[in-house]
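Apart from one protein chain that is not included, each protein chain of the complex appears where it belongs.
Entry: subunit A
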C-alpha cells in the first residue's frame, strides 16, 4: 500500500492529487482509495501537528524501530524529554510496540514516509550518518551478546551510506556536461567505500552463517535488504546471492535456485560472485536432486578464469557428489535373483564361469596397470556398467579435488576426499587399497576429533566387511554409533546402522541384523533422510533376492515402509540401445549358426523311369562339431565384444548425455505417487485415490519381467499418463505397491494386462514346437535317429522339413515379440518415435542382403526365404507404423499401407517358385530315402522345372535329363555337350552325362532312324560313361545304393554297346550292392532277360 494512486474526478475527469478530497475544478467530493486514504490520514495527522513534532514523526520512519535513545538521535538532542515524547508517539494507532520500550511504525505508513524521504536524499543521508555513529557507539559500550545486533545495524547503514554516496557521485558525473571535469578519483573513492562496506557486510554475514547462526544471518540480511532499492547494483547482486544462500539453508530449494539463476543470467557479474554463484547453485541442485543440472553449474564455475584453487576443488568435489548421488540413488550393484532349483543354479554358475573369462582377463590386465575398475563379476552384468561409469567419473572428480587439497595441505578436505575414494574402492572390490587409505585418513591431523574419526571409521568398517573381517567392523561401527548418538547425528547414525546390519547379516547373525536394519529405518524416517532409508531398503531387498531362505519379516518391512523411492537403473535414453542390443543378440547367434553349421550331405543317384540317371535330392546335414562350435564361436566372440564394450562404456561413455538425462525417480508416499523426470523435475504427483487405471506391458521369459522390455502405465485423473519402466530398480515391488496403495486409498481403477510370458504363451508353444521340429529333423538327417523320411509319407515329410528348416516357427514369434508388439504398444502410448524407423531399417537391410547374396543370406535356401519374408514384413510394419504416427495425413498413411502390403505381396510372389522348388526337393529326398527312385527323379525334374529368379542351384544334369524326357533332342544335346566339355564337372557328373546322352540319342534313334556314325558315337558315349563310372565309384567312395545305381547304369551301357557278359557282371554287382527291393527286382528282371 505504498506510494500514491492518482485518480480522476468522476464528474469532470480532472486528474486529482492523491490526497484530494474535493475536485478543484468542479468541487465534487472525492472518496479516497484505501491507500490514498491512509496517506491522506498520515499527511493530515502530520499537518495537524506542530512542525517539530511532524518532523520527528517523519524521522521515526527512518530506523526500523526506535526507542528513547534512537529518538534522541533522531531529534539530535538528549534533553530528558525523549521518554515523554516516545510515550506520545506511541499513542498513535499506526505505531506498534514491538518489544520492551521499542516501537515501530506499521509497514504501510513507514514505507509511505520513506518514499518521501527519498525525495530528500541529503537529509536522509545525514540522519543515516547519525544513526550509523550512534550504533557504532552503542556497540562499543554494550554486552558481548548484543554486539551482533548493533553490528548488524551498523553494517546495513554502512551499505546505505556507501551506496548513496556512490549514487550521488555518479549523478553528479552525469549532470556535468564536461566529463573531463569530473574527478575520477571521487568516483573511485565512492566505489571503494561500497566495496569496503560490502566486505564488512559479507564478513558479518559469513561469520553468522558459517557458525550456523541462521536466524542471526537472516536478520543481518534482512536489515541490509530493507532499503535495497537505494543500494547500488553491485550490493544488490550480492544481497540476492546471500538471499539464495539463506533460502538454501532454509531448505527452500526452489527459491534458492531462482535467486541464483536470476543472477547467473546477467553477463556483467562480478567474477568472484559468479564463481560463488555457480558453485552454490550446484550445491542446491544436488540437494534438490537435480544432479545433471548441478554438474553443469559446477562446470560453469570451473570454466571461470578467475576461479581460485579452493573453489576449483570445491567444484570438482561438487561434481563428484552429484555423480555419486546419481549412482547411490540407483541403489547399488545389480543383484540377480537366486535360482530356485539346484540344477538352474548349477547351470547359472557354469554359464557365469565361462562368460566371465574374457572379462576376467581384460580386467586383470587393467587392474595390474593401476586402473580403477570394478571386479569382473560386477562388470559381467551390463546393469552395472552405467553405475560403474558414474562411480569412475565421481572418482576422477574426487581425485582432481584431492590433488588441489593436497597441494594446499587442507587436511580436513583431504579426509573428505579420502572417504569418498575409500567408498568407491570398496565398491570396485579394491578392498586392501581401501583399508590402507582409511588407515592413512585416521592418521591425518584433525582426524583425532571423535566426530570426524567416527565418520572415517564407518568408511573403514565398510572395507572391513568387504574383507570379511566382521568382528573388527562390528566393533568399529559400535564405537562410531556411540559418537553419533551422543551428538544426535541421525543421518550418520542411520548410516552406521545400515553398515552394522550388513556386517551382522553377512556374519550370520540374522536376527540382530534385522533388528539393526529396523532401527536404522526408524532413525532415517525420524530425520527424514531419504538416502539412509533407501540404503537400508536396498540392503533388505538384496538380502531377499540373494538367499533362498530369508527372514519373512523383510517382506513385511518392505511392504509397510511408508515412503519409498525407486530409481531407474539407466537413464531412459539408453533404453532403446539396450533393447536393440538384447533383441539382436539371439537372432544373430542363430543366423550365424545357420550360416556356419549346415553342410550338404553326400548326393546319391536315382534312376528315372526311362533308365536315365540323375543325382538324387541332397539334404543339409549338421555335423555335431559344427553345431557346437558355431554358436560357441559366436558366444566367445560375443563375450569378448561384450567385455570390450563394457570397458568402453566404463572409460569412454560420454557423460554429457547423462548430465542431461539422469535416471527417473518414482517416489511412493503414503498419500501420493510422485515422478521426477530425466532432468530431476517433478512431472507427476498423483493422489492414490485419483488412480483410474493400471496397465502392465511386461515381457517375461517365464515369470520374471525382462527389465529392458517391460513397462507399466498409471492413468489418473488430471495428470498425464505415467510410465514406469522395467529398468526401474525393484520394478515388481513398485508396481505391487502402486496397486496396493491405490486400492487401499479406494481408487476406482481398472486393470489392463498387456503382458507376454514368452514361454508360457501360445507363441511360446510355437517356438517350442519349432525348436523340437528342427531338432528332430537335424537329428534325423544327421542319422542320430532313424530317418524320419523313411516312415512318413513323402509329402508330409517334405512339409515338415520345409517348416523346420525355414525356422518360421522361431522367426514368427520373434517378430511378434520384438517388432509387432513393441510397435503397436509404442504407437498406443506414443513412446519412442525412433522404433518404427529402426524396425523399417532392419527390415530393409535384410531385404538388401537377400538381393545382393542372390537369395543366399544363409546356406539353407528355405531359411533364407523366411528371413527375406521376415525382413519385408518388418519393413512394411515399420513404415505402416510411421504412417499411423502421421495419422492426420491420411494420404501418406494410405500410401505407406499400400506400399507395405504391396511389398509383402511382391515378396511372396518372388519366393513362390523357390518354395515349390524346395518342396519338390525335400519330397524327392524322401522318395529317394524310401527307395522310390522314379518318384524321386520325377520330383527332381519337377524341381528343376520351376523357374526361380533367386537362389539358383547348379542343376545341369537335371536340366539335361528334363530335356531328354521332353524329347527336346537339340536342347538335351547342347546341355550334355556343355557338361562333358566342362572339365570343372567331376567324373560322376560327366559319366552320368555321357550315359544319359547315349540313352537320349538311342531314344532319338528309335524315333528317327540314325546313321551308323551316330550309333557309333552313342557307343562311344557309353564306353566313356562306363570308364567314367568306374572312376566315379572309386573317387566318390560311393555308398552301396549309389554304387548300385552306377553299376546298373554301367550294365545298361554295356548292353547298349553289345558287351552282354560285362553287362551281366555289372548288373550282378549292382544287385549285390543294393538293398532296395524295387531296385533288386528291376535288376533281376534285366539279368533274366539278358540270360534268356
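Criterion: contacts are C-beta pairs under 8 Å (C-beta built on N, C-alpha and C of every residue); 3 or more make two chains touch, one makes a residue touch a chain; residues count from 1.
Going forward, contacts and distances are computed from a predicted model.
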item	value
Record-based protein name (UniProt) of the chain missing from this complex, from "Urease accessory protein UreF", "Acetolactate synthase small subunit", "Hydrogenase iron-sulfur subunit" or "Orc1-like AAA ATPase domain-containing protein"	"Orc1-like AAA ATPase domain-containing protein"
Which of A:12, A:83, A:98 or A:752 contacts the chain that the document leaves out	A:98
Option touching the unshown chain, where A:483, A:714, A:798 or A:882 are the choices	A:483
Touch with the omitted chain, as defined above, among A:249, A:366 or A:956	A:249
Touching the absent chain when the full complex is considered, from A:64, A:130, A:381 or A:444	A:64
Residues of subunit A in contact with the chain not shown	1, 31-32, 34, 37-38, 41-42, 44-45, 48-53, 55-56, 64-65, 75-77, 81, 85, 88, 90-99, 102, 104, 106-109, 145, 148-149, 211-216, 218-219, 246, 249-250, 448-451, 453, 482-483, 486-489, 492, 671
